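Every protein chain but one is kept in place in this view of the complex.
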Amino acid sequence: MAILSVRHVSRAFEGLIALNDVSMEVEAETIVGVIGPNGAGKTTLFNLLTGFYRPTSGEIWFEGKRVDGLPLHRIAAAGISRTFQNIRLFSNMTAIENVLVGSHLHLSTNIATAILRLPFTVKQEKRAVQSAVETLRFVGLAGRENELAWNLAYGEQRRLEIARALAVRPRMLLLDEPTAGMNPGESVDMIRLIRALRDDLRMTVVLIEHQMRVVMGVCEYITVLDHGEKISEGRPEDVQKDQRVIEAYLGTGALLSEGAS
Amino acid sequence: MKIGKRALLLAAMLATLTMVLAACSSGTSSKDKTATAGAGGAKTPAAGATTAATKAATGAAGSITVKKGDKIKIGISTTLTTDNAELGIPIRDAALLAIKTKGTIKGFGIEGDPQDDGCAGPASVTAANKLIADGVVAVIGPMCSGGAVAALDPLSGANMLTVSASATNPSVTAQGKKNFFRTAWNDATQGAEMAKYAYTTLGKKNVVLVNDQSTYGKGLMDVFKASFTAAGGKVASEEAVTVGEKDFGPTVTKIKGESPDLVVFGGFIAEGAVLVRQLKDAGVTASFMGADGIADQKYIDQSGGAAEGSYVSRGPKPTDTKLYDAFAAAYKAEYKKDAGQFTEQATDATNIVLAAIEKVATVDGSGNLVIDRQKLIDAVAATSYAGASGQIDFDAKGDRKVVGAVNEIDQVKSGKLTRIQ
Amino acid sequence: MQEWIQLLIDGITIGGVYAVIALGYTLVYGVLRMINFAHGELFMMGAFTGYYTLNGFEKHSSLNDSVPVLTIAIAIVLGMVVAVTLALVMERIAYRPLRRAPRLAPLISAIGVSILLRNIMLRATNAQGKVYPKVFPRTAVEIGEIRLLYVQIFLIVLSFVFLGLLYLFIQRTKAGVAIRAVAEDRDTASLMGINVDRTIMTTFAVGAALAGAAGVVYGMFVTTATSGMGFIPGIKAFTAAVLGGIGSVPGAMAGGYFLGISEAISTKFFGAQYKDVVAFVLLVAVLIFRPWGLFGKREDKRA
Partner (left out) sequence: MKGSGSLSSLRAALDPGRYWSRAGEQLQTTTSGAAVARFGQYAVLPLLAIAGGLGPSYFGIRWTFAILVIVMYALLRSRSGLFGMVVLGAMLVYLPHQMDTFERGIMFDIALYALLGIGLNVVVGYAGLLDLGYVAFFASGAYLYALISAPQFGGGFDVGTSFWIVLPMAMVLAALVGIALGVPVLRLRGDYLAIVTLGFGEIIRIMINNQDGVTNGPVGVFAIPKPHFGSTELSGPVELYFVVLAGCFVAAFAAERIRDSRVGRAWEAIREDEDVASSMGVNTTAYKLMAFAIGAAIGGGGGVIYSAKQSAVFPSDFNLDVSINVLALVIIGGMGNVRGVILGAMLLIGLPEVLRDFSINIAFIHLDNLGADYRLVIFGAALVAVMILRPEGLLPARRRQAQFEPADVLEPEVAT
């Protein structure tokens, strides 16, 4: 049963077509990779899925519910959460506060209860802190709770973004280049983390990735975009052999050299 | 554990509350104390006029004591900042000149204490509080009607004699404060006189009213409208200008479209001069009439010649102008410029106050000057004074009685205000 | 009909002034993302410079009568010089140290400068409005009921000329390109070898020159200069800049004229006391449909 269904979605920017009639299905509890050369429309697709953009045409369905055109917070409530290619943390807030913002939907404090600070509010808040601490530990940021986000190292910031996205408790998590700028050791950690998300938390994960080692290592299914169109999809080993994919990557060398290794 | 935490919090809140309440009650007692000190003010240690005790003493209702060697302070509440200072500074200067001319009262020197009242409620209240605290004997001002209405709250609380030279709106005396008088004319008097003059003498039947959206301007035009329409005239439209703007093009175009035979303006110099000039520029041939807000040479100067022929009401005036001329000459000699609008009322107000002080002040055994506030007010209420702005007698509300005066109307002829009625 | 044309002309007259001042707001906003609250005061300083210059000529020579073109030109140039100097001093002292400060710090600093300049001039003039000597004859062109003062025509034409020149400056000159580049992305511009400090100063100077010149010509039109005269046009110009899309040069122009004309027309319908209400309601209406202003760049969600 497909958790996500993208149907003939297009998006144009002032005449420039960034995404053209793309359809795709994502099965629940799978790890799906979206790849393609620069400017292929991968991030545009993510932005459409999470409501940052509205499709020019086409529909997006998530768990049997149409989500395109919904405001961002409704999409988050529907169960989709994401990270960003150029990290967008709340940089003047601490790590744990970032995660607590992620758990916004699962808390109920309003103005009145905040002022009165009723026992159940205090309890709920403590539980939220506890689970935020656990989430940070899960992504490997134990002990960094009180650090301001912009003080964290680059790799830590990526992981904090994931922690924040996890705190939303999504059923589908979109990761935009989770290993960008990481050294091989960190990338391996990240692969392990992504697997754990699916295996332990039973999440569906969609990721955009340039490092083919990561893509081939972790993804069970791959969609390839080029110039805003879907040119191929399938299991990693099939996609790798697809003539159109090889052509699209010609000159970049990325697929051949890294994929072969 | 949790209960303990909340109990502590509660305790902290209660403590705060207690503190506030305790302070409240002690507030009353402390105020009472100062009032008592005021009655026996002579006992205040001679620690200089800045001590809180002395200030409290002079601020209290009963009487005021000026110690031997100190000066009698006269408060001047007028506008010293913003463009309205154009009116406020000459008022201050006129009051200071009157104080300087008077010199001493019973051997005590006199000094003015000018405070900026911003021509508005909040700043006028602050200025009033400042003057009360400074221990002034009386206040000349506040300059503007709105400010006067607001400032009368603290001023009457301190039973402070207050004489305004320029707050003209009916609302100021309508409050019924016993400590307030004005040497300016109530707009109710002036507006009605203006309407009568326009309708009967000038024979104008179709007018456009323009106000500057201020208490004074709007209030005056409301009175004018009521009297003018009651007499049978027609108000074609009521327009407004915004203080601080310099281009009233669209308003002028609209006035032109109404083809009135008279344009009446309620407001001050800056806007009046611009308006009359732009009316002329636009080819509006209707006569122009303003009131004491523009009764000033600066109005003519700033209009660049366009003011020629306009009618200016100066409020009721005696036909004999000798006293005014003498004042104007003295003002010019002192400040090297012409006496501005409201300056004659300011000098009269100051003189009335000084005369009243002279009348009621007594020197006590230790050589201090004692002035009873209520007696001072009563003295002013009984004033009959021939001043630069004419004969001044006050009615029960503190307004000037119209005795032996007619509404003076000037016309601008050859760049000068020339009396025609 | 003629009344409507007259109203339109009234609107264009004041609208042109708003537009010229708005350009200063929009340019500075473009490069610094700050609202220069003191910009209206540069306009006021221009008007005073114009007064002092022309009054000086009036008192000490007969040039105002013999070659008014010359004295007016000198007054305008001096107005620009004074405004530019002030703007550069302002930038150096009050804004540059705050370039990396929190976003609202320069706003407060600018408000401080605005209060400072207004009150210095108030004291310098002892609160007396200064009346321009008669340089321009106050005669008018008449077409039926429509009247246009010569000085008004001068003001209208000059604002068009300024707008045109500025547009060319921004589009065609190297400095203009630099301004646009800094407005687009300060850091990238700096990497590409553009001297950001100098470009920001140029921006302030250009905006101030326009405001100063506008002050002189407006002063001649309304024939007075007072210390408070910059405040309302400043606020209106800010409104115009936002209406047009703050940061956009054609937007500031369009916003200025739009505001001026809407004020004129609403005066006819509702009276001048409500013209600001109408102007602001229109502003909200425009922004509801185009949150980025008439000509502003559409800022999508920054994804």
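Going by the order they are written in, the chains are A, B and C; count residues from 1 in each one.
By definition in this document, contacts are C-beta pairs under 8 Å (C-beta built on N, C-alpha and C of every residue); 3 or more make two chains touch, one makes a residue touch a chain.
The structure displayed is predicted, hence computed values, not measured ones.
Participant: Using the contact definition given at the top, list the shown chains touched by the missing chain.
Facilitator: Result: the unshown chain touches A, B, C.
Participant: Given that one chain is not shown, which residue among A:K123, A:R192 or A:K241 touches it?
Facilitator: A:K123
Participant: Which listed residue, A:F52, A:F138, A:Y221 or A:Y249, touches the chain dropped from view?
Facilitator: A:F52
Participant: Pick from C:Q2, C:T85, C:N119 or C:S190: which residue touches the chain that isn't shown?
Facilitator: C:N119
Participant: Can you tell me which of B:L97, B:A120 or B:A379 touches the chain that was removed from the display?
Facilitator: Among B:L97, B:A120 or B:A379, only B:A120 touches the chain that is not shown.
Participant: Touching residues of subunit A against the unshown chain: what are they?
Facilitator: Contacting residues on subunit A, toward the hidden partner: 50-52, 71-73, 75-77, 81-82, 84, 88, 90-94, 96-97, 100-102, 104-105, 107, 109-111, 113-115, 117, 121-123, 125-127, 129-130, 132-133, 145-146, 148, 164-165, 167-168.
Participant: If the missing chain were put back, which residues of subunit C would it touch?
Facilitator: 29, 35, 93-94, 97-98, 101-102, 104-109, 111-120, 123, 235, 238-239, 242, 246, 273-274, 276-277, 279-281, 283-284, 287-288, 291-293, 299, 301-303
Participant: Going by the touch rule given at the top, which residues of subunit B touch the chain that is not shown?
Facilitator: So the residues of subunit B touching the missing chain come out as 1-2, 4-6, 8-9, 12, 16, 19-20, 23-24, 26-28, 30-31, 47, 50-53, 55-56, 59, 80-81, 114-116, 120-122, 125-126, 129-130, 132-134, 145-146, 149-150, 153-154, 157-158, 169, 171, 175, 213-215, 217-219, 240.
Heads up, the rule we're going with is that only the chains that are shown with their structure count from here on.
Participant: What chain pair shows the greatest number of contacts?
Facilitator: Contact tally peaks for the chain pair B-C.
Participant: For subunit B versus subunit C, what separation do you get between their C-alpha means, in angstrom?
Facilitator: Whole-Å distance between the two chain centres: 36.
Participant: Using mean CA coordinates as chain centres, what's the subunit A-subunit B distance in Å?
Facilitator: Roughly 70 Å, centre to centre.
Participant: How big is the gap, in whole Å, between where the Cα atoms of subunit A centre and where those of subunit C centre?
Facilitator: 48
Participant: List, in ascending order, every residue of subunit B touching at least 2 other chains.
Facilitator: Within subunit B, no residue contacts more than one other chain.
Participant: Hunt down the residues of subunit C that sit against at least two other chains at once, touch-wise.
Facilitator: none
Participant: Name, in rising order, each residue of subunit C that touches subunit B in their complex.
Facilitator: Residues 3, 6-7, 9-11, 13-14, 17, 119, 122, 126-129, 131-132, 134, 138, 140, 142, 145, 147, 149, 218, 221-224, 226-229, 231-232, 263-265, 267-268, 271-273, 275-276.
Participant: Which positions of subunit B touch subunit C when the two form their complex?
Facilitator: Residues in contact with subunit C: 80-86, 88-89, 213, 237-242, 244-254, 256-257, 269-270, 273-274, 277, 281-283, 298, 301-302, 304-305.
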